[in-house]
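This report concerns only the one structure given below.
As you look at this complex, bear in mind that one protein chain is not there, while each of the others sits in place.
Moving on to chain A:
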Amino acid sequence: MADLALAPAPGAAAESARQLRHARMLSVGARCALPVAILLGIGFLAPLVAIFGYAFATPRSFDVFTSFTLTNFATLFDPSNTVWLSFLWSCGLALLTVAILAVIAYPIAYGLNMVFGRWSALISVFFVFPLFVSENVRLYGWVLFFIKNGVLDGTLKWLGLSGGPEVLYTPGVTLFGMVYTYLPFMLFPMTLGLALVPRDLVDAARDLGAGRLFIWREIELPLAMPGILIGMLLTFVLAIGATAEAKILGGQSIIVISHDIEIAFTYSQNWPLGSALAVLVTFFIGALTLFALSKLDLDRMLGRR
């Protein structure tokens, strides 16, 4: 398809003249896309370019594009700098979030497709509903739930028990918050992935003697894989940039990478350093995503190729 569109059309001179005229004038499609293109250029591309420029500016200065230095990157890669610890925390938490969510979301996705029947739509709404409330508000809700003399602790004490566990402001509760926040982002691609598995194939496999586990391994999982992988990728990318969970629920018991960037921009007033860190993280996630997408051959997984 792409080759066809790019190849010069063989034919008369009139045809190529028409093409030339078209090339000089913007096509209808391009003109229609212009407003969005301008908006994206200003709103999306410009900040990226600015960040990229700042990353090579003199440390602690605000004059972008006037100086060029690699000092910021050198600072970040200096062994005495503990930013790598934040980066490891972010990566580790993101990986754990993805792993836990994969295990939690699969049965729910399976249920939404095969078990819940006409209740599926309502149950889906319950999972979407929290997204209507600001993430920070929801996280503060959990703080009230877990805090000393809060919902959990207070209720248990009222019942005459010794009170709830002291989990607030730990890395563990940070992970809990991330799993909670990103559940819909894993659940819905996964549900779509499982919906792609035709019932007939499961019936046929069963008819050919296969047991449940065999069918799951040989038929359901491979056919649902595109949805599962997209869910994992989406959750990972979101989770690696997460900051609110570590700040609000984790009480800064650990510093994640986005928090480091934020500190550089606000508290330390070192925009070039923050920019350099942002650029590094962006490139890391970008490279990872491209790598994953190149491995993720949707057409082949769906048997179209």
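Here is the rule we go by: contacts are C-beta pairs under 8 Å (C-beta built on N, C-alpha and C of every residue); 3 or more make two chains touch, one makes a residue touch a chain; residues count from 1.
What we mean here is this: contacts and distances are computed from a predicted model.
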* Asked: What is the protein name, per UniProt, of the chain that does not appear here: "Amino acid ABC transporter membrane protein 1 (PAAT family)", "L-lactate dehydrogenase complex protein LldF", "NADH-quinone oxidoreductase subunit H" or "Spermidine/putrescine transport system ATP-binding protein"?
  -> "Spermidine/putrescine transport system ATP-binding protein"
* **Residue touching the undisplayed chain, where the options are A:Leu76, A:Ile219 or A:Leu280** => A:Ile219
* Structure fact -> Among listed residues A:Val83, A:Ala205, A:Ala244 or A:Ile257, the absent chain is touched only by A:Ala205
* Over the whole complex, note the residues of chain A touching the chain we left out. => 198, 200-201, 203-211, 214, 218-219, 222-223, 301-305
